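For this view, one protein chain was removed and the others were kept in their places.
Let's turn to chain A:
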Amino acid sequence: MNVPPNLKYAKTDEWVKVEGNIAIIGVSDYAQSQLSDIVYFEFKVDPGDTVTKDQSVATLESVKAAADVNAPVSGKVVELNQSLTDQFEVINSDPYGAAWMMKIEMSDAAELDALMDAAAYEAYCQERGH
C-alpha cells in the first residue's frame, strides 16, 4: 500500500497536497484498491463553486461499489482535472499523480489540522484490514 509522506489524509480516504493556499485532492491508493477497477467517474461541482468540508464533490463507481469523493477542506474550486472523466483508469494506476481530481482554494487552512498525516493514515488503513 502506497502512502506518500508529504500528503494529508481524510477519514473517508481522500488525500490532500497543499501548495500555498491551494489544496489538490484525490483518493488514496488504499481507496482505489478497495474499490477495485473504476468503471465510472463524475464531477459533482464546477470550477468557481464554493464547497464545504465533507461535501460530496465527485462520484466514483467500480465493479464492486459506488463511492463519494468528499472535499477534505472548504473553499472555492479553481480547477478540475477534466481528463479524468474519460480516463478514470488512472485512479487505479496512478492515484497520487495523474488522478489528482481538483484544486480547491482553501477558505480555512486550519481545517488541515483535522486531517491525518501519512503515519496515522497508514495505521488507520491497517486497522480496517487490507
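Assume contacts are C-beta pairs under 8 Å (C-beta built on N, C-alpha and C of every residue); 3 or more make two chains touch, one makes a residue touch a chain; residues count from 1.
Throughout what follows, contacts and distances are computed from a predicted model.
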Per UniProt record, name of the chain withheld from view ["Probable glycine dehydrogenase (decarboxylating) subunit 2", "ABC transporter permease", "Cu+-exporting ATPase" or "Heme exporter protein B"]: "Probable glycine dehydrogenase (decarboxylating) subunit 2"
Chain A residues touching the omitted chain (full complex): 34, 37, 39-40, 61, 63-65, 128-129
